[in-house]
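Here the complex is missing one protein chain, while the rest keep their positions.
Chain lettering (A and B) follows the sequence in which the chains are written, and residue indices restart at 1 in each chain.
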Amino acid sequence: MKRTVPLILAFISGIVMVIAFFCREGSLAENLSQEFLIWSSIIGGFSLLLGCASIVRVQWKHVSQQKSGWGFSVVTLAAVLISGLPGVFAVSWSPLFGRGTGSIYDWIFVYISTPMSGTMFGILAFYIASAAYRAFRARSAEATLLLITASLVMLWRIPMGEAFLGTISSHLVDFVNTYIMLGINLAVQRGIIIGAALGAASMSLRILLGIERTYMGRG
Amino acid sequence: MIATFLITQLPILLLQGPSGVPGPAAPISPLFRIDRINALIIVLVFSAAVLLYTRWAKQGMKLFVRKIAGLDAVEEAVGRATEMGRPVLFVPGLQELDEIQTIAGISILGRVARITAQYETPLVVPVRYPLVLAASQEVVEQAYREAGKEDSYNKDTVQYVAGEQMAFAATVNGMMMRDRPAANIFMGAFFAEALLLAETGNAAGSIQIAGTAQPEQLPFFIAACDYTLMGEELYAASAYLSHEPLLLGGLKGQDMMKVLIVLAVIIGVVLVAFNVGGTYVSWFQVR
Partner (left out) sequence: MNIWQRMSSIDRHYVYLLVAATVIFPLIVPAHFPIGISPEARQLYEAVDSLPEGSVVLLTFDMYANNLAETEPIARAALYHLFRKNLKVVTVTTIPFGGPSIAERITRELAAKYHKTYGVDYVNLGYKPNYVSVLKGMGSSIESIYPTDNSSTPLAQLPLMQTVKNYADMKFIYVVADNGIVDYWISIVQAQYGIRVGCGVTSVMAPKLYAYVGSGQMTGLLGGMKGAAEYELLVGKEGLAVTGMGIQSLVHLLIIALIFIGNLGFFMEKRRAARAKS
């Protein structure tokens, strides 16, 4: 029973979604599929409590046991409380509460979270430089091809590079656009997308039919 | 009996419209999308291929699967972590549990957790969504139980760290720089934080195995990780690691479908080259 019921539920919910794709609006399958999507949003909402409990428990453990770096855990707990609690309280109590413009939650999002996210994103520029420097070595024929293509595309994407490629050959910029981006790149992207889609479809079918159960913790 | 009902009666029930008129007895087209019949045929052919190969595998047919270096390296990576006395970090992607890449990642997590349980290597699994937390905890606990190491299972192995993408990346980066895991395994859907995680892991000196079906993140993983699983290799991992005939059969069925697609593309190219491919191409348009 413990194994059969989840498998039946997985089959029913999966088959409803598949059949809904072939049905018009107003059919039972289409309506059921919309209901399932709403249910999954509701379940996701309740599961946030699980997440909060997990983060508070783990970080409190670090603080209480004074593990290495426990100061960061104090900051994490403070951040959870300060950003979470004001958003939960009613707006009628104070304009600082709730999630509207001018609230603490909104202020934290606009002036702390957003700039920090942008900073993390900006770090990518540094990381791409170090990764490219380390990885693009002509150790083999394939690596050399990767190196040359990457260099051509990097030059193609900047005005100075376009001008430089133009001095080598007037057709080189068009060559990169037509044969590399719209040729090789396009073909490879399509191949990867088709392969990944087939893999996803195959895995979905195996899950639907109960052949694949590893995601439930049962091999 | 339940299976028979589900397979024969459920689809008919679902094709009913609001009036409750059963599908097959009344004209189907008001509810059934005739314009998607081509998609239905492809789905049926695909399902038949997967099921046939699964059945043949069950009957003992030998199935060849090529070597996937990244998956062969998983046990080696865990072994390295055990020797060094450092943990293994596993990230099952940054999407919700309803995404197939996350399910693939969690399937691989189960296998990895079994190995870490056997070797008694610490395992750290930071997750972005609470539902993924619940599923991952269940999978890891089950893996430890099956390895007979229920007592060494730590509930905090799987942790919810942050719901926001860059906050998650920052937290995991901090974990990598402080705990210095010997092996990082990234399996699932990743976005802009892919390079942040991989490059930080490289700086921490970890061996890194990544797998994702996001084509735009593959170049970053290839540049920064020791092994990368591309696209469908991520979905094949569960079958590859378990060597179960049923799962391998599904893999072969998928390959057969790919052969059919290649044939269809070649036929299309020839027809279009001779300017007679209009109807043939329209067969593959899904509305």
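Convention: contacts are C-beta pairs under 8 Å (C-beta built on N, C-alpha and C of every residue); 3 or more make two chains touch, one makes a residue touch a chain.
Because the structure is a prediction, the values reported are computed rather than measured.
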From A:Thr4, A:Ser64 or A:Asn177, the answer for touching the chain not displayed is A:Asn177
Considering the complete complex, identify which of B:Leu63, B:Met84 or B:Ala192 is in touch with the unshown chain. B:Ala192
Would you indicate which residue among A:Leu9, A:Leu145 or A:Leu186 is in contact with the undisplayed chain? A:Leu186
Where the complex has a chain not shown, which of A:Ser13, A:Ser83, A:Ser130 or A:Ser204 is the residue touching it? A:Ser130
Logged for chain B, residues touching the omitted partner chain are 164-166, 191-192, 203, 214-217, 285-287
Per the touch rule stated above, chain A touches the missing chain via residues 25, 34, 37-38, 41, 101, 109-110, 113-114, 117-118, 120-122, 125-126, 128-130, 132-134, 136-139, 147, 150-151, 154-155, 157-163, 173, 177, 181-182, 185-186, 189-190, 193
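Assume only the chains that are shown with their structure count from here on.
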Within the complex, chain B is touched by chain A residues 8, 11-12, 15-16, 18-24, 26-29, 32, 40, 43-44, 47-52, 54-55, 57-58, 61, 68-69, 72, 113, 116-117, 120-121, 123-124, 127-128, 130-132, 134-136, 189, 192-196, 198-207, 209, 211-212, 214-219
So in the complex, which bits of chain B are touching chain A? 2, 6, 10-11, 13-18, 30-33, 36, 39-40, 43, 46-47, 50-51, 54, 96, 98, 100-101, 103-104, 106-107, 110-111, 129-131, 133-135, 138-143, 146, 156, 159-167, 169-170, 174, 178, 192-193, 195-196, 198-199, 202, 213, 215, 218, 220, 222-224, 230-236, 238, 242, 244, 246-247, 250-251, 253-254, 257-258, 261
